[in-house]
Every structure is written in C-alpha cells, then in structure tokens.
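One protein chain omitted, others in place.
A and B are the chain letters, set down in written order, and residue numbers restart from 1 in every chain.
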Amino acid sequence: MNLVIRKREESLGWGVLVVYLGALALAFCVCALLLKMSGKPGFGGLAILFRGAFGQTYALLDGLVKAIPIFLCALGVALSFRMQVWNIGAEGQFALGAVGATWAALTFPGLPGVALMPLMLLCAMLAGAAWGAIPAALRLRLGVSEVISSLMLNYIGILLLEYLVFGVWKDPASFGFPMTAEFASGGQIARILPGVLGKLHWGLLACPVAGVAYWVLLSRTRLGFEIAAAGEGERVARYAQLPYGFLVFFVMGLGGALSGLAGSIETSATLGRLQPTIMVGYGYTAIVVAWLARLRPWAIAFTAYLLAAFRVGGEVMQLELQVPAAFGPIMEGAILLCVLAGQFFLTYSVSLRPSPKAARPAPPANDANDAAKGARS
Amino acid sequence: MSPELIIALFAAAVQAGTPILFATLGEIVSEKAGVMNLGVEGVIALSAFAAFVVCHLTGSAWLGLLAGGLAGTLLCGLHSLVCQVFLGNQVVSGLALTLFGVGLATFLGTPYVGQATEGFGKIAVPLLSDIPVLGPILFRHDTLVYLGYIAPVAVWFLLNRTSLGLGLRAAGEMPAAAAAAGLNPQRLRAFGVLAGGFLCGLGGAYLSLAHTHLWTTGLSGGRGWVAVALVIFAFWRPGRAVIGALLFGGVMAFQLRLQASGTNIPSSLLLMLPYALTVIVLVFSAARARERSGASAAPAALGVNIEPEG
Partner (left out) sequence: MDERKHTGSPLGTPHGARPDARTDIGTDLGIGDVLPQVRLTGVTKRFGNVLANDGISLSIMPGRIKALLGENGAGKSTLMAMLAGRFKPDEGRIEVAGKAVDFASPREAIAAGIGMVYQHFMLVENMTVAENVLLGQEGGFFLNPAEMRRVVGGLAERYGLPIDPGARVGDLSMGERQRVEILKLLHRESQVLIFDEPTAVLTPLEAEALFAALRAMSAQGKAIVFISHKLEEVLSVADEIAILRRGRIEGEFLASEVHSPAELARRMVGRDVVLEIDRDEVSAGRMVLDVKHLSGEGLEDVSLDLKRGEILAIVGVAGNGQQQLVEVVCGIAEPQAGEVSILGKSWADFFHSRGWKGELAWIPEDRAGLATGRGLSLTDNLLLTTREGFAHGQWLERGRASETTRGIVRDNDVRPGRIEAQAWQLSGGNLQKFVLGRELYREPRLIVAEQPTQGLDVSATEAVWQRLLESRRTAGVLLVTGDLSEALQLADRVAVMFRGRVMGLFPVTDTAQVERIGSLMAGLRD
C-alpha cells in the first residue's frame, strides 16, 4: 500500500466542517489530558467550562462582551494576513488605543458626550494606527521583519500604558492602585439594557459596522482586490503595478486602528477608566481567531464569539476547579496547532493506494499535467 | 561608577546573556535547516519549568538540565510535526507554540510558584579566575556559563565542519538539491528543529537552574523573541550570536542594577529597554545587510515548507 498525497482540485465542501470539528476534538482531548494530569477531572473539567460558557444567559452575554474586542482586533489582523503581512502587534495597538482614548478623556473631561466619545474613538484609532504604521515603515524603508518588530511593540506598548497609569495619569484618589481617575460620564460607553442584557454595551455596534465594511472592502472594492492580489507576493504586486508600499501601510494602519478601537471600547465601556488589567491578551487571541476563520468576516465573528465564550467558561472553571488562568492560552494554542495541522486536509487529499496491479486501460496522456489539471468534477 | 561595579556589571552581563545565547544558537540551527521557529519563547518557558521540576524532585541539576533540553526538543517536535508533516504555516505554528508553551509552563508550574531549587552553583575556574578583570568577568560563574563558551564553537563546528551540518544547510538552502544528492531533507530539517529545540531548552533550563534558582511565572520574559531577532542580527553565524547575546545580557543586567539602585526612572521605562533595543538591533542589521547586498545571509528556503511530489 502506498500513501498518495495530492493537491485538491476542488474545495472540500462539508468536509471542511469535519476537519475543523476533528481538530477541535483533538485539542479538547489534549486539554482534558492536561487537566487530568494536574489532578482535576479531565472531561468533567471541560464540561464545567462549556456549562460556564454556554449554560446561562448572562454567560452568553458575557461572551458577547468579550467577543467585541477580539472580533475587532481579529479583523485588523486578518486584513494584514490577507496580504501576507504578519502583523502580530494587535496587543500593542490595543494598548495604544486605550492610551489614546484615555488621553482624550482625561484632557477634555468637560466636553459633552456627543463630542467626547467620537474624539476618544478617533484618538484611539489614530494611536493604534500609528503604532501599526511603525512596523510597516520599518519593513518598507529598512527591510525589518514585521513579525518581530510588531511583537516587540506589544511589549513596549503595554509598558507605556503601565508607565502612564503608574505615573503621570495615576488617580491621586486611588489609594496607590495603578489606575486613572474615572472618565466623565460622556467618556463612558453605556450599557444597552443593564437590567436585561447584563454588561452588554453599545460598543457592540462597532462590530457589524466594522465587519460589513471589511467585507465590502475586500470583496467589492478595487483597494480590497489590490490587497488580496498583493498577498501573492511582491513580485506579482510589482508586475501588476500595485502600490505595494501604500498597501502595507494601509493594512497595518487600518489594522492598528481597529485594534485601537477595540482598546478604547474596552477601556471606556467595561472599566470607565484605564487600568493595566485591561491587557488580557485579546490581541493574541485575535491572531488565533483570524487564522482559524481563514480570514473570512463571518467566520471571524463566529470564531471570536467562540473563543470569547471559552474565556468566560475558563473563568468559571478557574474558580470551581482552582485551575490557573494560563489554561486559556493553552487551549488557544492547542486549538490553533490542531487546526493548523488539520488544514492540511483542506489543501491535500490523502489516499491509500493498493500496490501496483495489472494495468487497466487508460487514455493515453498527451500532457500529464494538462490532463490531471484539466479534470473537472 | 567604581571599577568593581563595572566588573560586576560585565560579569552579570555574561550571566544574563547565557540563556539568550543558547536560545539564539538553537534558533540558528533550526533556521539553517530552513525552519523558522517563532515558538522559542514558549520553548524557553516550558523547558525552564521542566528543568526546575526535575531538579526539584531529583535534586540533580544535571538531570534538570537534561530535562530542560528534552522538553525543548519535545515541544519543537510539535512544530516539526505541524510544519513538516502537515505543512502548516511556520509563522502561525510558531505563535501557537508560544501560546501553548508559555501557557503550559504557567499552568503546570502554579503549584511550585515561589519554591526554590539548588540548581547550579558558581565554580571559579582555578588560575583563570585570578586573572585581573577578565577573571571575575568570565571565570567565576556556574557551569552553564562555561558550557555557553563552548556551545557557539560546537554549533559552528557542527554546521561547517561535519557532513551533517553540510546536509542541514543544504536542506535550508535548497531542499531539492539535498534530495538529488541522495539526502533526506525532511529528516535533516527535523534534526535541525529538534536539535535547535534542545539548545533553546538549555537556555530555558538556565533561567530556573542558574538564574533565579526558584520558580516564578513569566520567567521567559520575552527572551525567546530577543533570540529570534538576534539570529537576524547575527547573520545566522554562531560567532556573532555571542556578541548579540552579550549586548542583551548587558542591557538586562544594567537595567536590573539601575532598578535595584533605587533610581527614580520608572521601572516600566527601564523594562522597555531590551525590547526597544531589539527593534534598534533589527534596524541596524537590516542596514548592514543592505550594505552587503547581493548574498543575503538568510537561508534561501527559510520558512518554505517542502511540499509532497506527485
């Protein structure tokens, strides 16, 4: 028997679902095994996680709240991944967004909400975009790999946030806790229906707007086409006279702006002030989401919610089983590794072929490649 | 600053540079074979934990070191599996590996937080340690630092003076040529990734066994990413990796000293130093690479998976 591996001509259809579910199942098994190893119930622990994530209305709503920043960051990441630009700086751009919004809120506390809120969002997006533009500039001008520079800017951005919160922006009335003063009410995003919809806030509106804009951009506009085409590499981009440098700036800048937006929404809606605790790794989760969703907006929305729900469930499990918070990234890492491996089966077909037997009549091949590739099904 | 202080600072730089050196060498071996491994951060974290636990339980620092190396090998084996067998994107797989490795170290290590282990003690090399200035800087350290003196030479020798190294480089430059020469590029790459993982693992082990001597979370602290950047700085040459590791060790030691001395510079700004330096170093190496344009130092097939034929 021979193992035959061949590139697929047609997409797998429903098989995609099977592959994904299989990969998820494998990742969950790994997680259960880890729980078991540390003396906790394995699948029982996961059951607690699922119940915590999907068992109650408020948990579902909580997941939705957490999905907002993840979704926005993931859109930003997906935009640059589309172009094969490896922006992994969403975390830092998120931090800068929070810083930008906080600056506006602390500098103009007297403004009415209709003026302050847009200003905060604008500052956040500008700060995030600027943070994203740095790796773009370094890559274009000097050929510095954006992977490492954008990652280093995550650390620097978070430390910058801490510096401000521990220092110049610290609220004198905070009893030494690292936090800014609470924003004026015009600088806070309100909850939609506090009694009914829990912590769900108006920041949610940003998601459909950004999601639809992303979809329209990539599928209907010339710029979106140019981004996708530039993802085929710099040589093709040059041949097609694509403004490659501008596109790198555009995807990194817009991606940064989206992450910055996420940062400002998170600051102003869930906390109402800036605190280092807002940095919980949404920017990294966003990378996982973007890749799992294969950069498609609807899939990003779904996956962002799923991973946000796992975070909610993870917190419940953390409390009930005394599991460290690190379980979250483990799960995300395991899921990503398994899906990454599973995606092999989307591109390639693997079949067992019996050892050579008697020849069966076959049409003569004039051009082996031609015929193989011309085969329609 | 007094001469004693400067000597102490240099000695601390050598120590702080050692784990980065091991990780950089590990990544060089992996990348020379054509596989980019952005999971170094996770590898360091996990191997630091593995080394700590084994040393803690058995009392043997050497067994701990071995465990660190093997944990690195194992985690990189996952990378090799995902990228070489399942042809996953190397960048994304590396990121996943970092998430997984750092998470796992924290998760498994939680019960041990704050616990101490003996690890490696300092051994002054007879005679050499008495040399003025150089003696205290170079020869009054733990065994792993001395191992770190040998490692770059060993890696250089492996890559340039053995048939295995020649094949490994061929697998990183042009896998098809290696295959046509009757070698198995997949196997050579796997060797590079695993051996590189072992070296990174030694770097991780250093952190818990010789640096802190106790277990805390977040021990890797971005060192893995620094190592990835230093590979570019080093132009994939083990000798230059030493310079880079010393540079970073120096900055880290300096920054720690400054914090300890009760300066009024906020610690967040001091902590930024190594990360900012990484970016600066990258800019510098990119400019250098541009000057010597033509032959790029990066292996030609770096990051490109070998696709199945037929």
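The rule we apply is simple: a residue touches a chain if its C-beta (ideal position, glycine included) is under 8 Å from a C-beta of that chain, and two chains touch if they have at least 3 such contacts.
Note that this is a predicted model, so its numbers are computed, not measured.
Enquirer: Quick one: which of B:Ala170, B:Leu270 or B:Ile306 touches the chain that's been left out?
Expert: Here the residue in touch with the unshown chain is B:Ala170.
Enquirer: Among B:Thr110, B:Ser129, B:Asn184 or B:Gln259, which residue is in touch with the absent chain?
Expert: If we include the chain that is not displayed, B:Asn184 is the one touching it.
Enquirer: With the full complex in mind, choose from A:Ala137, A:Leu197 or A:Ala228 the residue touching the hidden chain.
Expert: Of these options, the touching residue for the absent chain is A:Ala228.
Enquirer: Of B:Ile6, B:Ile131, B:Ile265 or B:Ala300, which sits in contact with the chain we cannot see?
Expert: Only one of B:Ile6, B:Ile131, B:Ile265 or B:Ala300 touches the chain omitted from view, namely B:Ala300.
Enquirer: Could you pull out which residues of chain A are in touch with the chain that's been left out?
Expert: Considering the whole complex, chain A reaches the absent chain at 6-7, 9, 219-226, 228-229, 231-233, 235-236, 238-241, 356, 359, 362-376.
Enquirer: For chain B, which positions touch the chain that isn't shown here?
Expert: These residues touch the chain not displayed: 160-167, 169-170, 173-174, 176-184, 295, 299-300, 309-310.
Just so it is clear, only the chains that are shown with their structure count from here on.
Enquirer: Using mean CA coordinates as chain centres, what's the chain A-chain B distance in Å?
Expert: 28
Enquirer: In the complex formed with chain B, which residues of chain A make contact?
Expert: Where chain A meets chain B, its residues are 4-6, 34, 37-38, 86, 88, 138, 142-145, 147-149, 151-153, 155-156, 159-160, 162-163, 166-167, 284, 287-288, 291, 323-334, 336-337, 340-344, 347-348.
Enquirer: Over in the complex, which chain B residues touch chain A? Could you list them?
Expert: 38, 42, 78, 81-82, 85-89, 91-93, 95-108, 110, 217, 222, 225, 228-229, 232, 266, 268-269, 271-272, 275-276, 278-279, 282-283, 286-287, 289-290, 308, 310
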